[in-house]
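Before we start, here is the structure in question, set down as C-alpha cells.
Apart from one protein chain that is not included, each protein chain of the complex appears where it belongs.
For chain A:
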C-alpha cells in the first residue's frame, strides 16, 4: 500500500537531538542522519529507527519517553522544531506522522524545558512536579458503603460536558513546555475546575484550590500571563477558560475559606 501513495516516498532527514548523559551533565545538540523513513511512520517510530542505527554503530541510544503510542497516556513529550509535540495542533508526538515533514528536512528535537522538569537523560524529563500538584488536592471524598445507584446525583449535561473536557488532561506537560513563563496553570486549572464543577468535588473545593496553587508555586512554575500558547499546544484541547475559573476559584477561596 505504501508504495502506491505518491506521498509515501521514503525520506532522508537530518536530526538535531539534545543529548545529555544525566541530570548533572551538560548537554549538547548532536546531529544525526536517518535514511529511508516512511512518511507513514509515527515520529516515535522514526526515533526507534534512529536508535537502532545508533545501537548498530555502538552509540548510546537516545532516551525519550513513550508508552501507549495511541495519544491517550500523556507519556510522550519532545519539543519538535520549536513546538511542543511538533507542528500539528491537538496531537501528541506519538500521533504525529512523518508525512508532516519533507525529504531533506532538518528537525530539531529538544526536551521540555522548565526548571521544575529536570532532565533525567537526553529527552526524558521528570514530570513528577505535576503529580505533586495533583496530590496536593486533586481528589474527592467518597463514602464507603453500598454501591450508589447510577445517576443518583443530578448533574446538568452542559456542566458534565465541561467537567469532562477538563478531565481529558493527560498531564503530558506540553502546556508548561510551550509557555513563555513555564507556567503550569493550564494543567492545574484543568484539575481544579473539573472537580469544582461537579457536586462530588464540593467538600474539598476551597482547600483544594488553595493547596494546589500553593504546591504549583512551590514547585517553581511561572505565573500565567494569558498568552494562550498552552491551550494552542495542548494535545487534548484543554481550554484557557479553565485558567479563568482557577483564578476565580482561588480568589474566592482565599477570601472565604476556613483556612486562616
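As a convention for this text, a contact is a pair of C-beta atoms (placed from the backbone, for glycine too) under 8 Å apart; a residue touches a chain by one contact, two chains touch by 3 or more; residues count from 1.
By definition in this document, contacts and distances are computed from a predicted model.
Protein name for the hidden chain, per its UniProt entry and selected from "Succinate dehydrogenase", "NADH-quinone oxidoreductase subunit J", "ATP-dependent DNA helicase RecQ" or "Sugar ABC transporter permease": "Succinate dehydrogenase".
Within the whole complex, the absent chain has one touching residue among A:8, A:38 or A:108, and that is A:108. Considering the full assembly, A:178 is the residue among A:47, A:178, A:198 or A:236 that touches the omitted chain. Annotation for chain A: contacts to the undisplayed chain at residues 16, 18, 29, 79, 81-83, 87, 108, 110, 113-116, 178, 180-183, 185, 213-214, 216-217, 220-229, 232-233, 240-241, 243-252, 254-255, 259-260.
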